[in-house]
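The complex is shown incomplete by one protein chain, all other protein chains being positioned as in the whole.
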Amino acid sequence: MKRRTFYFSESLETTAAWLMGAIWLMPVLYAFWSAFHPAEYSTHLVLSAPLTLENFYRAWEQAPFVRYFLNTFLLVTIILIAQYILCTLAAYSFARFEFRGKSIIFSIILLQLMIMPEVLLVENYQTIGKLGLSDTITAIGLPYMASAFGIFLLRQTFKTIPTELVEAARVEGVSSVGILLKVYIPLARPTYIAYGLVSISYHWNNFLWPLVITNSVESRPLTVGLAIFGAPESGVDWSIITAATVMTMTPLLAAFLLFQRQFVQSFMRSGIK
Amino acid sequence: MSKLFVKHLSKSWGDTEVLHDISFNCKQGSLLVLLGPSGCGKSTTLRLIAGLEDPSQGSIMMDEKEITHLVPGKRGIAMVFQNYALFPHLSVVENILFGLKARKIKKDEQQKRLKYAASVLGLSDLLDRRPSQLSGGQRQRVALGRAIVYQSSICLMDEPLSNLDAKLRQEMRQEIRSLQQRLGITMIYVTHDQTEAMTMADQIILMKDGEIEQIGTPEELYKTPATAYSGNFIGTPPMNILRPDQKILSAFESRKMDQELLSKIEKQCLIGVRPEHIQLDETGIPATINTIEYLGSETLIACQIENQPILFTTPNKLNMAPGGAIKIGWGVKNLHVFDAKSGKRDDSVYHQLLN
Partner (left out) sequence: MIKHQARYWNQVNGWLMIIPAVCMIGLFTHYPIFATFFRSFFATPIGTKPAPFVGLENYSFLMEDEVFWKVLKNNLIYSFCTVPASIALALIMAMTVNGKIKGRSWVRLSFFTPTVLPMIAVANIWLFFYTPEYGLFDQIIIFFGGNSHNWLGNPDSVLGSLIVMVIWKESGFFMIFYLAALQQLSPELQEAGKIEGSGRWNYFRRVEFPLLMPTTLFISINAVINSFKLVDHLVIMTKGGPDNASSLLLYYIYENAFNFWDTHYASTITIVLVIILAIISLVKFAYLDKKIHYQ
């Protein structure tokens, strides 16, 4: 027996949702279509069109995507490691130590949440130049290594760890450093994972600052490489450009598909204040 | 006159059947308690009545009308949830009037009902507060207020007192019962606490594993439990359910009984006797004391006969130590006999015993 439910008919809602989902996915699906099919088919969606890897080979030839990929990989790794170290120390200090000016300094740090390094790219470019680090992977990562967001998240997590655990450890004679390594960090693992995914996503996809600070193939990340590659001056061959685009998108996209739940939960966790 | 009729209600989640063939009726103005341990199906039954779930089979009738598939809002029921379900961003007034506003009741009628509910529940001073500013007992009353202003036919309550501390629970228990009687509200009340059930109910429905174990008044459940499970569930401390081994059967020896009857009891029955019906008896069965708990008004003694544990109470203080030997006995008329296999009450044996 049918009865009116709280929502409109369930099947109507499901259909609408699927439709919207399909529309949303379409641009990405298009990119894959165009990348894997010969140039003639990039604007004609004929289902029987032959698949090809030609576009990828041509893109590979025209720009050092392997190098770009390596650069990006190094970049996000270096940034993440530095962030883990710097933010852990700072968060631990803010969460569990008492010192003068603590809350003022913390508030001052939070400014970075609103005014990020790329906004100040004019001056940061000069600073990097003065440090002699222009056009290096390190330079891309430097402004982000101390992340106010990371400190904020970790401090919040550290604060939720019950003091009884800390006291128990102290009674067992563990030092402050030991407590950090054996109590706080292990218990904050979900936050580290969440933050890691958010950070990797952000820095893999970052563009403007790396564009400004890099000049050469040796330091250029994937996003900048793609931009230069796809510049309209080089003649628009969509299928090759989409191949390059797919190469840029795929690593993160694949990771996302494999670890969907973790990704979604990470972003959710970082939003819950 | 029956207010609510539940007929052959069944509910399955996929392949698991959680409710099986539940039927009962609730009279106008009475308080009916659905009692049982967690997982017995009492909350599911309530939710079916409320319309928050659909039954797999069966029907629900209210005032002769079939409501089985109606939307919750149109069944004429009000509900108080276990965690009160108060809207945290609304004040007490707005919470109470939420349903009336949704149902587009006229403003002056809203105010009239609000005043009445607030005075009856003692909420008049709290009207502007938010739920977060109220104590557990006050939130409970607001939830009740929301239910009362609807002036519905039936009020459903889902373990409303389980989140309160013991003292508050007792107060609220009495308040709810007196309110229900005063206003003549028909109430269906779900709880796992047999004390609540015994003190509040006009009728108790004891449930187990998705089925009805027994329906009756508190007195019926106490005096004539239909199964060993009922006997054991009702009453604090719980009824002793004993296997009639040699030692226990020896208590009947002095009463010149039929050998056939005795062996039938030994092979097929279980004996139930409540702790308050066992006394120290010089001519009784020997037992060894395990623990003694002095409660002031009485002493609770856990002992054992052979390897069967027995609990009994005595009004006096017992000057003995664990390990000591005592003799206990009970009147035959206080016995309950149950079939060992089905757990059901076996009155034929009981009557034979009495003769």
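Order of writing sets the labels: A and B. Residues in every chain begin at 1.
Here, a contact is a pair of C-beta atoms (placed from the backbone, for glycine too) under 8 Å apart; a residue touches a chain by one contact, two chains touch by 3 or more.
In this text the structure is predicted, and so the values were computed from the model without any measurement.
Student: Going by the contact rule already stated, which one of A:N55, A:N124 or A:S219 would touch the omitted chain in the full complex?
Tutor: Hidden-chain contact among the options goes to A:N124.
Student: Among B:R103, B:R243, B:K327 or B:K344, which residue is in touch with the absent chain?
Tutor: B:R103
Student: So that we can see where the missing chain sits, which residues of chain A does it touch?
Tutor: Residues of chain A in touch with the missing chain: 6-8, 10, 13-14, 16-18, 20-22, 24-25, 27-28, 30-31, 34, 43, 86-87, 89-90, 92-94, 97-100, 102, 105, 108-109, 111-112, 114-127, 142-143, 145-146, 148, 151, 176, 201, 204-208, 211-212, 222-223, 226-227, 230-232, 238, 241-242, 245, 248-249, 252-253, 256-257, 260, 263-264, 267-269, 271-273.
Student: Which residue numbers on chain B touch the omitted chain?
Tutor: These residues of chain B touch the chain that is not shown: 50-52, 71-74, 77-79, 81-83, 85, 87-89, 98-99, 102-103, 130, 132, 146, 150.
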